[in-house]
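Omission of a single protein chain aside, the complex is shown with its protein chains in their original locations.
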Amino acid sequence: MSKLIREGDYILLYLDRRRTYLVRVEEGKNFHTHKGFIQLDGLLGKEYGTRIKSNLNVEFVALKPILRDFIIKALRKTQIMYPKDIALTIIFSGIGPGSLVVEAGTGTGALTMALAHFVKPNGHVYSYEVRAEFLEVAKKNLKRLGLLDFVKLKNKDVTEGIDEQNVDAVILDLATPWLVVPHAYKALKPSGNLVSFSPTIDQVLKTTEALKENNFVDVKTFECLLREMRVERGKTRPQTLMTGHTGYITCARKTLK
Amino acid sequence: MSKLIREGDYILLYLDRRRTYLVRVEEGKNFHTHKGFIQLDGLLGKEYGTRIKSNLNVEFVALKPILRDFIIKALRKTQIMYPKDIALTIIFSGIGPGSLVVEAGTGTGALTMALAHFVKPNGHVYSYEVRAEFLEVAKKNLKRLGLLDFVKLKNKDVTEGIDEQNVDAVILDLATPWLVVPHAYKALKPSGNLVSFSPTIDQVLKTTEALKENNFVDVKTFECLLREMRVERGKTRPQTLMTGHTGYITCARKTLK
Amino acid sequence: MSKLIREGDYILLYLDRRRTYLVRVEEGKNFHTHKGFIQLDGLLGKEYGTRIKSNLNVEFVALKPILRDFIIKALRKTQIMYPKDIALTIIFSGIGPGSLVVEAGTGTGALTMALAHFVKPNGHVYSYEVRAEFLEVAKKNLKRLGLLDFVKLKNKDVTEGIDEQNVDAVILDLATPWLVVPHAYKALKPSGNLVSFSPTIDQVLKTTEALKENNFVDVKTFECLLREMRVERGKTRPQTLMTGHTGYITCARKTLK
Partner (left out) sequence: MSKLIREGDYILLYLDRRRTYLVRVEEGKNFHTHKGFIQLDGLLGKEYGTRIKSNLNVEFVALKPILRDFIIKALRKTQIMYPKDIALTIIFSGIGPGSLVVEAGTGTGALTMALAHFVKPNGHVYSYEVRAEFLEVAKKNLKRLGLLDFVKLKNKDVTEGIDEQNVDAVILDLATPWLVVPHAYKALKPSGNLVSFSPTIDQVLKTTEALKENNFVDVKTFECLLREMRVERGKTRPQTLMTGHTGYITCARKTLK
């Protein structure tokens, strides 16, 4: 990974804590904000972290985007798994470089990106999605991160079966995870891990029951509340507004019958 | 990774949701619990996920431990960074396979394990710790996971300086993170990420001020509350007791002056 | 209310933030703690707030107990409504001095005390409890606070009906609140308020459905998390352990058909 910004690279233009922009650097391209426009040419050959001014003399920083930035920008209203949930999913699933992972559904690929990022260079992600239009979006998102080689996007209904076998983990983020549990059991290697993400209690209950009926143990469900703090001498306090709920994370481990 | 349990492997003996034991399988060794003892020999050559009974006929499952299990078992009273905090630290730091990371302090190596797990096979962790006795414990913990090749344990005071340069991330979990901020600035590559974990508001404030004075931007602090749910038809509810606080996570990005 | 401590008065002996004792002052009585004993005689005729030493020279403060102290000391394992829940119940129920309130079940009287405290001097609480042995405990607890005149304790099964009519509020803290909803509708005055406290989601759902079927509107459910802070210069932080869940509070208002 070169430290210098080149044609085609993505940068995170940072204005302030609330406003950042994920931008592809192209010759001759201007990026327009309400604080004026930025000539992206001016960044070519510069180091990441460089400060640059808009034509209205407002300073931005050209940061190197990290996985989390790509995830946040990939989130759509149809998806509600936040970086906090993705982080916990990674830890609960036990995956790492070299792991084989089945994921369903792909959605816009926010979670897929994270999975691919952490199983590379020698692991692989098999991601199921019934809605073809989402796969196109996911493909674009994965391409931006250079992660397409580590993912197989499959336009299939995972509730009808999983093609893979002996995988390390199955990650579910779809409306009816309980229907996938028997397929996940077959796909997982012994002692393999399943993680499911669901917004409602009812989904959690059905999934938990399906897991217990299908020889999974250590079935646990968590919710994660993340609160930002405003840190400033004499004014330190938690932020006023927060996300009160995204979803519940259920994890389990396959046992042999 | 073989699926069969072999001499010297670690297993997670699972009794129920509250009681699991991380055990090294050795020929001729019995593992004693209050539910009787288990002849570990009986597991040799078996698949992970196998069920096994104690001499009192109580069933256990021999699971393959994942990173998170090793982390939980490595936690000591001196450390309070939980898997939830480690998961967020991984995401906030932007690291992944191939990353170069400086960490301080090592402690018992709970966070070091996670960092090494996610930067392997081509990345590296440089971990600073002043207390030599902790390094011994960390070494043992890393060895159990086969991660020692990806970590350089350094018995040095990080507040006096960081030897490495051009690293992707600096992760701080020590009493005075603000003293390390100028060293971290020098060690980080441009646009590199710093993540600091601290139990008290005062540490967070001092670290935040040091970060802003040292050309870091996007300085943010979060706290994470994780609550387990008891999921059972007709009885579903959050658990009665929870951890109300471990620490605050502060993250920031280096900019060029 | 006299400021001077007299024979028969209750005091709250305060040792430190974790250890307080609710004690009845009687002539010639000693109160024994692990920090020595206190001669309660020595407090007679003194002002509340007086400091007093044990025979081991450890200082205590003889505070005047408030409602909340009596509530905390009345809590038993069978009850899990904390002062925070009681406080919210009071506000959600809309009661105040002069209100007529039906409560079920009485339990040890922790909530009954609070209701009586806030409806006196001209209101009244009708409290239902099927288990006679609890009513005895509740009676004692109410007597200590001088609140017995404002409560009618009824050894009856509230799921079979409510005798009162035209009451301002009905407060439910029992296993099957949904069975009481039709009776509560009849007992309430038009636009009267119902508040129900339940530990599980399933109870909340059944109660919510019963309320909507029985012409209640503005049916809302809340949970309240209370976290204590450790406040000390240079060490300020939330407490490590907290209660993660007591119960959900559901409130609703009667409309005319």
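Note that the chains are named A, B and C in the order they appear, and that numbering of residues resets to 1 at the start of each chain.
Just so it is clear, a residue touches a chain if its C-beta (ideal position, glycine included) is under 8 Å from a C-beta of that chain, and two chains touch if they have at least 3 such contacts.
Only a predicted model underlies this, so the values are computations on that prediction, with no experimental measurement involved.
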Visible contact partners (per top-of-document touch definition) of the missing chain: A, C
Of C:127, C:208 or C:246, the one touching the omitted chain in the full complex: C:208
From A:30, A:55, A:122 or A:239, residue that would touch the chain that is not displayed: A:239
Positions on chain C contacted by the hidden chain, ascending: 3, 14, 17, 20, 47-51, 61-64, 66-68, 83-84, 86-88, 90-94, 96-98, 114, 117-118, 120-122, 166, 189-193, 201, 204-205, 208-209, 217-229, 231-233, 236, 238, 248, 250, 253-256
Contact set of chain A toward the excluded chain (per top definition): 80, 199-202, 223, 227-228, 233-246
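Assume only the chains that are shown with their structure count from here on.
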Chain labels contacting chain B and also chain C: none
Among all chain pairs, the one with the most C-beta contacts: A-B
Cα-centroid distance, chain B relative to chain C, in whole angstrom: 43
Length of the line joining the C-alpha centres of chain A and chain B, rounded to whole Å: 21
Numbers and ranges of chain B residues touching at least 2 other chains: 201, 223, 227-228, 233, 236, 238
